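Of the protein chains in this complex, one is absent; all others appear in place.
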Amino acid sequence: MPILLQVLDLGGTFVFAISGAMVAVRHRLDIFGVLVLAFAAGNAGGITRDLMIGAVPPAAIADLKYAGVSALAGLITFFWYPMTNRLRNDVLWLDAVGLAFFAVAGAQKALAHGIDPVMAALLGMVTGIGGGMLRDVLVSGIPTVLRADLYALAALAGAGVVVSAHLLHLSPMLAAVAGGGVCFALRFMAIRHGWHLPTSRPAPASGAPHHRHHDQDR
Amino acid sequence: MPILLQVLDLGGTFVFAISGAMVAVRHRLDIFGVLVLAFAAGNAGGITRDLMIGAVPPAAIADLKYAGVSALAGLITFFWYPMTNRLRNDVLWLDAVGLAFFAVAGAQKALAHGIDPVMAALLGMVTGIGGGMLRDVLVSGIPTVLRADLYALAALAGAGVVVSAHLLHLSPMLAAVAGGGVCFALRFMAIRHGWHLPTSRPAPASGAPHHRHHDQDR
Partner (left out) sequence: MPILLQVLDLGGTFVFAISGAMVAVRHRLDIFGVLVLAFAAGNAGGITRDLMIGAVPPAAIADLKYAGVSALAGLITFFWYPMTNRLRNDVLWLDAVGLAFFAVAGAQKALAHGIDPVMAALLGMVTGIGGGMLRDVLVSGIPTVLRADLYALAALAGAGVVVSAHLLHLSPMLAAVAGGGVCFALRFMAIRHGWHLPTSRPAPASGAPHHRHHDQDR
C-alpha cells in the first residue's frame, strides 16, 4: 500500500513537472528556471497536502526521489521542447493521468493520517490542483485549473471515490483504480466533448470585469 | 472562550468566502472555480496562522464547518450574484466586519498557543489579510489589502487591542469586543472619509513604475 501510494505520487509529480517545465520554456526562462518551475509544479500539491495533515517534513523534502523525478522531467522538456510541444495534445491526456494519480494519492495519504473523510476528499483535490495553481501564479496567469473544463471537479470526484471505498472497507488498490478511473474519465470526456460547468451571470452594468477588479473591494 | 473564537473565525470565513466568490464570478470562473476561490479566500488567513503557530492540522482542515460555511457562501454568491453585486457597498461593510472577526480570532488563538504578544498581534493581522491576498494573487491582481485604505493597519490595531487586553488580564470577551470595535471603526472611517496613509515619493526619473519592475533587480 505505501508502495502504491508512492508510485502514484511520483507519477503525478513527473507529469506535472513536465507541465511546469513547458510553461517555463514558453516564458523563456533559462534551464535553471525551468528546473525550479518543474519542481514547483510537480510538488506544490503534495507539499501543501503534507503540511495540512502534519506530515512534516513533506515527502517531497524528506525523499530525494521527488526532486530527482522533477529534475528528470525538467531536463527532458528543456532539451526536447519542440518534440514535447508537438505532443501537446498527448500531454493533455498525460496531464489528466497525473491529475488522477495525485487525486488518489492525496486522498489515501490524508485518510492514512486520520483526516475526516470529507476533508480527505478535498485534500485529494488540493493535491491534484495545487501544483498547477502555483505554476500559473508564478508566471502571472489566472490558474487554468480554476478555468479548465471540469478540472478541479474531476479531481474531487476521483478523491471522493477513494474515500467512499475506504468507508466501505474495500481494498486500497481497488479504490485507487476506481477513483483514478473516474477522475481520468471525467476529465477526458470534458476535454473531448467540451463539457463544462455553468458560470454565473455578472450584472450587466459591471462592464469589463478584468480591468476593474483592483478597485472592487476598496 | 473556544466557542467565542470559533464563532469569530467562522463568521470571518463566511464573509471572506463571499468576497472570494464575487471575484471568481467577475472573472467568469465556473461554479466549481467559484467554490474553490471561496474556500481559498475564506480560509487562507486562518490556515497560514495555524501553520505558523504549529496548530496542525489547521482548523479549516480538521473541522468540516469551515468548508461548509465556505461552500454555502460560494453557492449564495453564485446563484444570486446580481443581487450580491447590487449590495456591493453593504459588502464593503460586511468585509470590515469579517476583518474585525479574523483579527480578533487570530490574535487570541496565537496567544492561546503561547506566541509572543507582539507577534500574536501581527498574526492577527495576517489572519485578517491572508485570505484577501491569496484571492487577489489567484486572479493576478495586486492584493487590494496592500492598497486599500487602512486595511491592514485596522487589522493590526484590532489585534493589538486584543493582545493589550490579554496582557492586562482583562476578559477575552471584553477584549474581543474592544479589538473588533477598533478594527471595524478604523476601517469604517477610512472608507467613509477616504482616510489613507502617506505613500513615498519615488524618484522623478523612475518613469512608469508599473512597467519596469521586471528588470529592476536583474
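Structural remarks
Letters are used for the chains, namely A and B, taken in the order the chains are written, and counting of residues starts over at 1 for each.
Simple rule for what comes next: a contact is a pair of C-beta atoms (placed from the backbone, for glycine too) under 8 Å apart; a residue touches a chain by one contact, two chains touch by 3 or more.
Small disclaimer: the values here were computed from a predicted structure and weren't measured.
From the options B:122, B:159 or B:183, the residue with contact to the chain not on display is B:122. Against the chain not displayed here, chain B makes contact via residues 51-54, 56, 115-116, 118-119, 122-123, 129, 133, 137, 140-143, 146-147, 150, 152-153, 156, 196-203, 206, 209-210, 212-218.
Listed here are the chain A residues that touch the chain not shown: 19, 22-34, 36-37, 47, 51, 56-58, 61-62, 64, 67, 77-79, 81-82, 85-86, 88, 92, 95, 132, 136-142, 144, 147-149, 191.
Just so we're on the same page, only the chains that are shown with their structure count from here on.
Chain centres here are Cα averages; for chain A and chain B they lie 27 Å apart.
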